[in-house]
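Here the complex is missing one protein chain, while the rest keep their positions.
Moving on to chain A:
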Amino acid sequence: MALLGTVLNTVGALFLTHAIYSTHEHTTAFSTSPLPTDITLELLLSIVLLSTGIVTSSQPLRPIQAATWAGQIAREGQKPEGTYTREGEAVLSEGDPYAFLGLDGGFGEKGGKGEGRRGFWDVKGKRREYEEWVRGRGKE
């Protein structure tokens, strides 16, 4: 996506420069006659290309609903978008405001060192475990 934006911006800037230069030359040579259609079309095309490129290469938007947003973070992991120093330290990045709940820590299989409070409890998984346990007892 970033590459597409860069390509669009570059091509658009080239067309824009060429169109402006052509207009300048045209008005210097024939100041009374109107602008030729091809220059106008080139200019408009470059504008469309550049605005598409600008929109494409801008930062992605973030969902405003807390549930959607937290779900996105949970699915894709924290995607730091802030600026970074040359050493790779985040200068300004948005973290998960619920990190203090210690979702990543705890006594899970990963063996985190946090307090271990679970913000998300896999209800369906627990239910399945329970059902399997019940079935196992039934067989005995």
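Here is the rule we go by: a residue touches a chain if its C-beta (ideal position, glycine included) is under 8 Å from a C-beta of that chain, and two chains touch if they have at least 3 such contacts; residues count from 1.
Assume contacts and distances are computed from a predicted model.
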item: Chain excluded from display, named as in UniProt, from "AP complex subunit sigma", "Cyclin-C1-2-like", "Replication factor C subunit 3" or "ER membrane protein complex subunit 6"; value: "ER membrane protein complex subunit 6"
item: Residue in contact with the excluded chain [from A:Ala2, A:Ala29 or A:Ile64]; value: A:Ile64
item: Contacts of chain A with the absent chain, listed as residue ranges; value: 16, 19-20, 23-24, 27, 35, 40, 43-44, 46-48, 50-52, 54-56, 58-69, 94
